[in-house]
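Structure below; questions to follow.
Chains shown are a subset, placed as in the full complex.
Naming follows writing order (A and B), and every chain is counted from residue 1.
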Amino acid sequence: MTDLLPFVADLPLVDHHCHGVVTRDVARADFEGMLTEADAPSPLGTSLFDSLIGLAVRARCAPVLGLPKHAPADAYLERRAELGAAEVARRFLRATGTTDFLLDGGFLPDALTTTPECAARAGARAHDVVRLEQVAESVIRGTTADGFAAAFADELGKRAATAAGFKSIAAYRVGLELAGERPSPPEVAAAAGRWLRSGNPRLADEVLHRHLVFTGLDLGLPVQFHVGYGDSDVDLHRCDPLLLTGLLRATRDRGVPILLLHNYPFHRNAAYLAQVFEHVFVDAGLITHNAGFRAPAVLAELLEIAPFGKVLFSTDAFGLAELYHLGTALFRQGLSDFVRAALDADAVSEGDAIRLCASVGHENAQRIYRLEHV
Amino acid sequence: MTDLLPFVADLPLVDHHCHGVVTRDVARADFEGMLTEADAPSPLGTSLFDSLIGLAVRARCAPVLGLPKHAPADAYLERRAELGAAEVARRFLRATGTTDFLLDGGFLPDALTTTPECAARAGARAHDVVRLEQVAESVIRGTTADGFAAAFADELGKRAATAAGFKSIAAYRVGLELAGERPSPPEVAAAAGRWLRSGNPRLADEVLHRHLVFTGLDLGLPVQFHVGYGDSDVDLHRCDPLLLTGLLRATRDRGVPILLLHNYPFHRNAAYLAQVFEHVFVDAGLITHNAGFRAPAVLAELLEIAPFGKVLFSTDAFGLAELYHLGTALFRQGLSDFVRAALDADAVSEGDAIRLCASVGHENAQRIYRLEHV
C-alpha cells in the first residue's frame, strides 16, 4: 500500500451508510458467508478468502488482532475467536477514525448490535437511518387499503424525529425503474389493497416503493437508495441508477438530498446523475471493501465527473467488524492515491486537496444530514 | 502532468465536433452553469469549481490568462472579465493548435460566435456541421405531411453544399433505439402529419429522426450522433450506442461514415461498434474536458479495441473558450500518456506511434470529412 497522505490518514470520517456488527462469535463458514455478497463458499469453487477482500482481511485486519500480515485464514479465525466478538468489534471500530456512523438497522436486527451499542463500541456518535420498507411492513398489518398512506406517514413522521435519513430498498424488491411522478392517493390505496389481499408481509410493489420515497421526501430528510451491487437476491440489471432518471427529474426541485449507495458496476452512471441533478449524491459503499487493493481504481472512476461536493463516504459494513475497518482503510487508500495522482500531475494544489478531502470525508455528510441537529 | 511526447505536443488537430463561444462576458453563476453538464451549482452541493474540470480550469487555463496555476476561482473570473470575452476567446482558441474546427451551430446560435467568427478568433479554418433536427424544424412550418420529405431533402441538399457533415440529436429527443430500416414514405408522411397536428415546434419522433439520418446519408456526408453523456435533458439509459446496432447494420453498405460522439460511459461499447462496422467512427468528445486529469484513463479505454483509423478528436466545447483549450490539452495528455505507456511496454515502435497519432489527431477527420474539398 502506498503511504497515505497525512491529511487523508488523519481525516475524520462520517460513515453515512452501514449496519450493525454481529454480536455472536462466528465460525469459518459463517465468516465466509458474511465476507462477500455470496451466501457461502461454493463447493465448486474455493474458499472466499481467496478473493481480493479475503486477501485484504489477512493483510489489513490481521495486524489489528496482533497477528502478522497475511496470516492464514484459520490462524486468523482462531485468534478472532480467542479475542471474542466484543473485543474484535471494539478494535476494528476504533481503528476506523470515524466520528459518526449512520446505521440502517433494518436488516436482521436481532443478530446485530443496535445503534447505541455500535456507538459505544466505536467510541463515536451513531445515528439511525430508517428503512422505509420496514416501516411500511410494520404498518400494513394494522391498517386498511385506504388508511395505509396516512398510517405510514404518521409512523414515518414519528421515526423521523430521531433519524438522520431514510433508505429505500426498492432495488431489491422491484428494481429501480420507478415512474417519474408521485402516485395518486387512489393508486396508493389500490396498491395497498393488493398488498393486503396478497397476505405476503413483504412489500414488492412499484407504486408503493415510490410512494414511500415521496413520503420520505415530504419529511425533508435525505433518502438513500440501494443501487447496483448486492447479493444474489438482486436483479442487478434492474439496479442501474439511470433507471431512476425520471424519479430524479420529478424530485429535483424539492431541495431534499437523494443518495445513491454503492452503484458498482454502474458507478460512472451514478456520477453522471450526481453532476446533473442538484439533489443527487453518491458513494462507492459496498464495493470499497469487496474490491480490496483495487478499491482505489473504482473510486477514481466515481470521481471522474461527480463534483466533490456530491460524493460521500460509506462502508456499508454489515455483520463483520472487519468490514468497517477495511471499508475505511481502503477508502482512505483510494482517496489518498487519487489525490496523490492529482498532486503529482500538478492538477490540484495541496490546499485544495486538503479542502476537498474534508468535503468528501465528512463535510458533505455533516451538511446534508444536518448532523449537528440530530 | 507528465510531459507530452514532442510529436503529440506539436500534433495539428482537427476538432471534428464543437460549438461556438459565448460572445458576452460571464459572471460566476453563468460560468459555472456552462462549465459542466449541470444547469447550475446545487444549493445542496458546493461550487462546480470543486470538480475535476474546475480544478483543470484553475491548473491549465489560469496561466493562459497570465495567472499562476491553481489561481482561486474568483481571481480567475476577475482576470477573465478584465481581459474581456473576445481576448479570452482569442487566447484559448489559439492555444489549441487546431487547424480545423467543425462547428455544430444548431444550439443557442444567438449567444455564440458564428463559424466564420470562430475561424477568425482561432486563426484557423472552420466548417459547418448541420444539425438535422434544426433543418427539419425550420422546414415543417411551411409544408404539409405529404410534402415534408421532399421539402426536407431539398433544404438539406442546399445546406450540404457548404457543410462538412450532419448531426443527429435523436439521443436527446427519443433516445437511440432507432429501428434498423429506412422508414417508408407513407410512414414519414404519417409521422410528419402527427408532428404538424401536435403544434409542437420541437421534433421528437422516432420515425422522423430516423428518416432525417437516412436523408443525410443519401447526400453522402458523414452523419454524427450525440451518444451518451449530456445534460439532465438526456435519458442516459436510452443513449447507449449499442441501441443503434440495427441502424448501423442497415447502413453499413452505403460507404458513408457514421460518427458516435462522446459515448461516455458507454465508450467501450462504442469502440466495439467502431471495430465491427466499417462505417462507424468514435471519439471521446465531451468527457475529455469534464474528466480533467482522469481524461487519459477514459481515452485509454476507448482505444482498447477501436482501430486507430476509426478514432477522431473532438472537444465538444460549447460556450466557454476554456473548454476548447481544456479539451485539446487533455486530449493531448491522454494520447501522449497512452502512447508513452505503449512505448514503455515496447508494444509499439516510435515510428508507428507517430503515424498513429497523426491518424487520430487529424488524418482520419481530413479523410472522412474530405476537408480538402469543403
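Rule of thumb we're sticking to: a contact is a pair of C-beta atoms (placed from the backbone, for glycine too) under 8 Å apart; a residue touches a chain by one contact, two chains touch by 3 or more.
Values in this document were obtained by computation on a predicted structure and should not be read as measured data.
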item	value
Copy number across the full structure, from 2 displayed chains	3
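Operating definition for what follows: only the chains that are shown with their structure count from here on.
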item	value
Size of the rotation, in steps of 5 degrees, that lays the CA trace of chain A over chain B	120
In the complex, chain B residues that touch chain A	1-2, 36-40, 42-48, 50-56, 59, 69-70, 229, 231-232, 235-237, 264-265, 287, 290-294, 297-298
Of all residues in chain A, those that touch chain B in their complex	240, 242-243, 245-246, 249, 252, 255, 257, 268-269, 272, 275-279, 281, 300-301, 303-310, 341-342, 345-349, 352, 356, 359, 364, 367-368
